[in-house]
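Sharing a structure below in structure tokens format, with a few things to ask.
With one protein chain withheld, the remaining protein chains of the complex are depicted in position.
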Amino acid sequence: MNRTLARLITYGFLAVMVVFNLVPFFWMLSTSLKTGPEAYAIPPTWWPLNPTLYEGYGKVLLWTNFPRYFLNSLVVSLGAALLSTAVGALAGYGFSRFFFRGRTFLIGVLLASQMLPGVLLVGPYFKMLARIGLYNSYLGLIAAFTTLTLPFSAWMLKGFVDTVPHELDEAALIDGCCRRQAFLRVVLPLITPGMVATLIFAFLLAWGDLLWVLCLTSTDSMATVTLGLSRLVTQFRVLWPQLMAGSVIAVFPPMILYLILQKYLVQGLTGGAVKG
Amino acid sequence: MNAVPLTKSKGRGCLGRRGSPPSSLHRRHTRQGLAFILPCFVLLGLVLGFPMVVAFVNSFTPLWSRGLSGFTIDYYRRLLQDPIFLNSLVRTVYFVGATVALHLVLGLGMALVLNSAIRARRLFRIVALLPWTVPDVVAGLVWGWMYDPLSGILNDALLRLGVIASPIEWLATPSLVMPSVILADVWRGYPFVMLVLLAGLQAIPKEEYEAAKVDGANAFQEFFHVTLPHLGRMIAIATILDVIWQARRFGLIWVMTEGGPARSTEILSVLAYRQYFKFFNFEYASAMAVVLALILVVVGLPYVRAVARRA
Partner (left out) sequence: MKSRWCRVVGIVALMCALVAPAATAQRVKIVLSNWHLVEPHWEKSIKEAVAEFMVRYPNIEVVLDYVSYAEKETKYMTAIEAGVGPDVMHLGPAEISFGLFATRGYFRDLTPFIQAEAAGFLDAWYPGVVDALSHEGKVYGLGNNYQAMVLMWNKRLFAEAGLDPERPPQTWEELLDYAKKLTRDRDGDGRIDTWGLGMVGRVDPGFQLRFTPILFGFGATYLSADYRCAAINTAAAKEAVKFFVDLFVTHGVVPPGVTDMTPGKVREQFAAEKIAMKITSAWGPPIVKSIRPDVDWDNIIGIAPVPVKAGTNPEIRTTAFLSYYAMNRNTKNPKESWELLKFLTSKEAQEKWFRDARVLSARRDVSQQYQLILDDPYAKVIGAELSRAAMVPMIPEWPQIIEAINVAVQKGLLGQPVDPAWRDAYLQINDILAGRRRAGERCPAY
């Protein structure tokens, strides 16, 4: 009796959550296949009556600068993810293996830096970028996204390096390797799953940002997917099939990345990263 | 990986080679460690540190037009008397509190379910994590469209089920708009908490449960005496990270409501953005952002200290 009740509760909860999780995706897909007037039908149709790819996907790709936004998002998110993972791995190793004075303080600074809200930084940052001519450039955006991702990347990777036994790199040092080699040849291969997890995580953070792109780009050719979508809403017409088609496209890369690499992500997070 | 640690002189070759004189060992150790973390802190200093200092100074003086003259705390004084700011502060606390609490509840529930013996666990785990891959701007768009009073799926479903008699204006009813925005955010945000807690659950030794069973504990006792104590730290970490992220949330609210209607969803990040980039009140906006940053740092400090000490 008790068991059945527990099962009932478990599966009931699961069913509700699955619906909750999936309905927005369903609505996104369904609307993206509708024509303009059908999207505005009262009451709405759940399945598109005459599914069309042109109204949503066709127009958003042909009419708007969406392909360019997509490319921009890809470049800056990948750039930021790679940069923060690389730099983060170094810092993670440094924090994990060396016990120097001020280490605790520096770790504190690293963690505390996550607490600075974007709105505080974005104004002065844009003036700074302007001074050095990086305003409205990939490099400026990548650097900005790194603020979002680096503290977390470094911290996660420190956790991963912690899981690699000290004896391994000490053995390498005794064998005549230097620190750099010990890091590159011994530790790095062992924390690859962690690096992948960090990479996805940083990519997701950067891909989803709106505030920084909104403030740090001036031309349309530098806009990202999130910015492009947020603009479509306030344009002279609100074309839901296009917007939803754009959304589907915007969700695609992080989702694919996640589905392929989710094993690493979960393993990475269980690998000590968030345990601190 | 071409990001090799930056040691200043290449000529000296590898640091920390075997057989160096022990007297300088400690200093070299420090230097090596610093060399590894240097790139990270140079980047942070440039991208975070410098703008932070500038913003801080800017909140006291119109930096860009008059240099450092005209230092004043007027902007902070004005903040304390500005009902728009104070209301926004309260609203931010509400938004952050509610979203974090719901992330935790749903995250914990889902983690427990996924950690139990259910069918197709792998599939459900993927489904559970899917929303987390959606950028918050897209989440705002999609939920905004689901909430559409006339053509949205939510009202239609409720009407068909007979739960409501006439369409509800989710984003245009003062008492409903904040909960609606919160729900959209919960959808996107809870999977991360779930992931962290799931990791925590899987790390609990099986023997503890067996021991509890031997002692005749029921499911609830098991949960409170074994699961929760073990999960405590993970919950603390997930909570603090989530608080920080939620307090900085911008894109979701920006595309859903832009802080409206009638400021009912205008959290601090939105208000400061508007003051800075729409009305160009740089100093006032900076003061707001500094207050937000201070609150976050104060809230987060115990966590930072605890974690940094242990690390």
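Order of writing sets the chain letters: A and B. Residues in each chain are counted from 1.
Here is the rule we go by: a contact is a pair of C-beta atoms (placed from the backbone, for glycine too) under 8 Å apart; a residue touches a chain by one contact, two chains touch by 3 or more.
Quick caveat: nothing in here was measured; it's all calculated off a predicted structure.
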Considering all chains of the complex, which shown ones does the missing chain contact? A, B
Touching the absent chain in the whole complex: find that residue among A:Y11, A:W63, A:F105 or A:F252. A:W63
Any idea which of A:L14, A:L129, A:L148 or A:V161 touches the chain not displayed? A:L129
Could I get the residues of chain A that touch the absent chain, sorted low to high? 36-37, 40, 42-43, 63-65, 126-127, 129-131, 135-136, 214-215, 218-221, 231, 233-239
On chain B, the omitted chain is touched by residues 64, 148-150, 166-167, 169, 171-174, 257-264, 277-280
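Rule of thumb we're sticking to: only the chains that are shown with their structure count from here on.
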Cα centre of chain A to Cα centre of chain B, whole Å, reads 13
Sort out for me which residues of chain A touch chain B in the complex. 2, 6, 10-11, 13-14, 17-18, 20-25, 27-28, 31, 39-44, 46, 83, 86-91, 93-95, 97-101, 103-125, 127-128, 143-144, 146-147, 150-151, 154, 158, 173-174, 176-181, 183-184, 188, 204, 207-211, 214-215, 225-226, 229-230, 233, 240, 243-244, 247, 250-251, 254-255, 257-259, 262, 265-266, 269-270, 274-276
So, in the complex, the side of chain B touching chain A is made of residues 1, 3-5, 13-18, 29-30, 32-37, 39-41, 43-44, 46-48, 50-52, 54-55, 58, 64, 106, 109-110, 113, 116, 118, 124-139, 141-143, 145-146, 150-153, 156, 159, 187, 195-196, 198-200, 202-203, 219, 233-234, 237-238, 241, 244, 247-248, 250-251, 254-255, 268-269, 272-273, 276-277, 282, 285-286, 288-290, 292-293, 296-297, 299-301, 303-305, 307-311
